[in-house]
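Heads up, one of the protein chains got dropped from this complex, but the rest are sitting where they should.
Letters A and B mark the chains as written, and numbering starts fresh at 1 in each.
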Amino acid sequence: MEELVEKKVVDAGLDETIKKLTPQRIKEVVNRVLTRENAARLQVYLDTCVHCGLCAEACHTYLSRDNDPRFSPVGKVKETLWELVKRKGNVEPEFIRNMARIAFTECGVCRRCSMYCPFGIDIAYLLLVVRRICSLLGVVPQYLQDTTNSHAATSNQMWVNQDEWIDTLQWQEEEAQFELPSARIPLEKEGADVMYSVIAPEPKILAQLLANMAIIFKVAGEDWTMPATDGWDNSNMAMYSGDFEIMGRVEKLHWETAARLKVKKIVMGECGHAFRGAVYDGPRWLGWQFPPIPMVHAIEYYYDILSTGKIKIKEKYKEPITVQDPCNTVRGRGLGDKLRYIMNTICEDFRDMEPRFEHNYCCMAGGGTINCGPPWKRSRMVSNKVKAEQLKETGAHVVCTPCHNCHSGIEDIIGHYNLGLHVKFISELLIETMEIPEELKV
Amino acid sequence: MIDIENWDWEPGKKDIADLDKIRGQFGRVDEFTVSPDGEKFAAAGKLEDDTFTASVNGENWPDPVELLWYLRYIPDGRLIGLGRIDDQWTLLEDGKPWEERFEYLWNPKISANGKSIAAMYKRDNKYGIILNGKPWEQGFQAMRHYDISPDGEHTAATIQTEALKEADIFGFFEGVWSIAVDGKPWATKFVNTWSPAFNHDGKSVAAEARTDICDYTVAIDSVTWSGVYGCVWKPIFRPGTNSVVAPVREEGKWILAEDGKRIWENRFNQLWRVRFSPDGKRVAAIASPVFGRWTIAVDDKVWDVTFGDMVQEPVFSPDGGKVAALVKNDGKWSVAVDGLPWGEWFEMVWNPVFSPNGENVLAKAERDGKYLIVANGKLPAKSYDMLWDPVFSPDGQRILLRYVEDGKYHRQVVPAHEVFA
Partner (left out) sequence: MYEFARGPLVWIAFIVFFLGLFYRLVMMIIQSRKDKVVLPYIKMKEGINSIAHWVIPFGSRNMRLRPAFTIISFLFHICLLITPVFVLGHIVLFQQSWGISWWHIPEQITNIMTMIVVVGGLFFFLRRIGDPTVRFVTSWSDFVLLIIVLAPFITGLMAYYQAFDYRTVITIHMISGALWLMVIPFTRIVHMLFFPFTRAYMGSEFGYVRNAKDW
């Protein structure tokens, strides 16, 4: 096994934090998480797993790393939870460091493996239990922890100040008006039908996406608004760092903001994990069985406005294009068919991936992995070999990624593997191809 | 509500403004707002030269600004808005800008007595609060939430005390967040602190505090409760006292604590949005007794009926005798009063309004794209294109309706018995 051990990645979030751990602290936290915070699922899953290894081929990290047994889903559980249970939490700090490396950087909690386990064991959940332990011990990759800290302090993912948020929306409203003079970004409009929420990278680094939405909403005739207070960011990396208290706080504010604005639903931008946090993990931690207000993912929203003719396509997109099925909206919401409806409606030469739909390979950027930052990028790229091959086989020149993590992750893959592809969001394709009625242009 | 006795309470209808006329004056008109007494109807509009002004009953503020938004009437009838002048931001009161200019200015708040206006500002890369035109003497690295004291004399905000280098997780956990009151920071710093709230006389401030990765407590004037909890939600002062009440999480369940001691027997799956009756004797909160079900708990008693989607904050009647709340089930909203939901369900309902004697409840509701005033759960004959919350006269005998019908904004006073007939 020695030859497989990679050069150790330096990450202060792991290396420095484990120095403060004591055996008592480790044991206390492990027992708290294993016996008090978790019950049936943990117990039944651990007892049901027959160590058959059938989950292995589900995992892109395993496939990308030439079937390295340590990267099979069950292999990751063996190296983390099994040991913790067997040793009743009597493990050394270095063990916790390894555990954090495995759970945070070598698993995207994409849940593909639970579709390959004959028992439907939710292996991603088991890895999240491991992350929870790491989080309570303070052993989390530095950049991911910093993102969680941003959520805690600012209720958004990227330390965006409140003035920057509003200022960016006002700026993007003006940008949108260059294209479509009647476009608006209505702020704080109580009683609108829709609250549009996004993730912090949009105002921070991809602001033009906000202008795009102002144009799309205008053409679709939507009555919409955005909050000018905290609560606008629907992303949630605390969910992935294992800090469920901060996760809950972020989601609570998001829902309370929608309730305050008296909207009937939230439409959200093209992001997968934000959908998961807002619709599943967040509400459940807070005590909602289902989200209190309907949450419509961008894929679903674009499907609606295209299929009902609220937006028409002027001229289809010509380049050969493929599409990435994001785990949290296709496996996590069954939007694969609607995504293909959109692709076929907008694009002339759509080329599907293989495997696809629920079985698509993970981008290895979601689940908090890309948020672990530059130190782990090389490892991520190694884990992405199958994804790169899959992309290449489509023969497409462009890949559409209706998810921010997939988008950034696939951009990294394209660079690393020299694939020569371009990455686009659906909204960018829509802006290029949709028809803008003349009466709106004045 | 300032001066509510002196409003025109004579039954009758006034035509105040014509929406098409207002729209005709501008290339773009933003959301309409109405004065508390219903006499004025305003909106921000964009002029031909791309500047903005406010239209009030069809008359424009004389001095347009580069950008105008967040136009709101405040309880004493002043119309405020956030405006950009020479690339600097300020607050405008009835068309007159404050003297101070800022790189940015936002989130105005009005004191409970309706007299003071505060807002957050950014200047020279520091953040602070401006109260009635007077900014804090000291600005801070960052700022998130703030509160204004009921008497309007003080402001308090969560502030970042010092800058951190990029991704400095260690500095963060040493604690760089605190509360500043009138610009003076507390002596104690926390990992995080949220939701500052003043007591009745503005002399004390309580806030949520996080002291370690998963250690939460309540801080009052920089001193924390001795207990450490798994989580906390916003604390509030008991009216007229210096006691602080907050929901806290213990062993995975939520309980209500006052000054660090548990005061309710019930343990909940969730508990938040604590509210007191005006006299401070009764306390209510949104509670989830079992996973996925929501209701209101009042003085440790839980309503029998629970709702699946959502329950909003409890609203006490003026005498504290009754509690009402917005409730949502199967995708529809209604109002429940003392645990009894109205029979009618709507696409949207606004917060219930109690009559002064607490006997009757009105609420604005939306159905099929039209708005209506629902009285004690009964559907009215009329519906409107736009509608604002109804207002009771001080004696409860009259009701002020503010609505748009046939393209015109109207103010109408009707006898209460007609509404509740």
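Here is the rule we use: a residue touches a chain if its C-beta (ideal position, glycine included) is under 8 Å from a C-beta of that chain, and two chains touch if they have at least 3 such contacts.
Keep in mind the model is a prediction, meaning the values are calculated, not measured.
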I'd like the shown chains that the missing chain touches, ordered by label. A, B
Of A:Lys8, A:Arg41, A:Lys318 or A:Arg378, which residue touches the hidden chain? A:Arg41
From the listed residues A:Ile18, A:Ala58, A:Val91 or A:Ile346, report the one that touches the chain absent from this view. A:Ala58
Residue among A:Phe119, A:Tyr341 or A:Tyr417 touching the omitted chain: A:Phe119
Using the touch definition up top, pick the residue from A:Val194, A:Val330 or A:Ile370 that touches the left-out chain. A:Val330
When the complex is taken as a whole, what residues of subunit B touch the one chain not shown? 269, 291-292
Given the full complex, what residues of subunit A touch the hidden partner chain? 38-41, 43-45, 47-54, 56-58, 62, 67, 69-70, 72, 74-75, 78, 114-116, 118-122, 280, 284, 289, 330-334, 355, 357-359
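Simple rule for what comes next: only the chains that are shown with their structure count from here on.
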Between subunit A and subunit B, what is the separation of their C-alpha centroids in Å? 32
Which bits of subunit B are touching subunit A when the two form their complex? 28, 30-31, 67, 69-70, 103-104, 106-107, 120, 122, 127, 142-145, 160, 166-170, 172-173, 177, 191-192, 194, 210, 213-214, 216, 230-231, 251-252, 269-270, 272, 288, 291-292, 294, 308-310, 312, 328, 331, 347-348, 350, 366
For the complex, which residues does subunit A have touching subunit B? 12-13, 16, 36-37, 135-136, 138, 142-143, 145-146, 149, 152-155, 161-163, 166-167, 170, 182, 184, 186-191, 228-230, 243, 245, 248-249, 252, 255, 259, 262, 264, 286-290, 292-294, 373
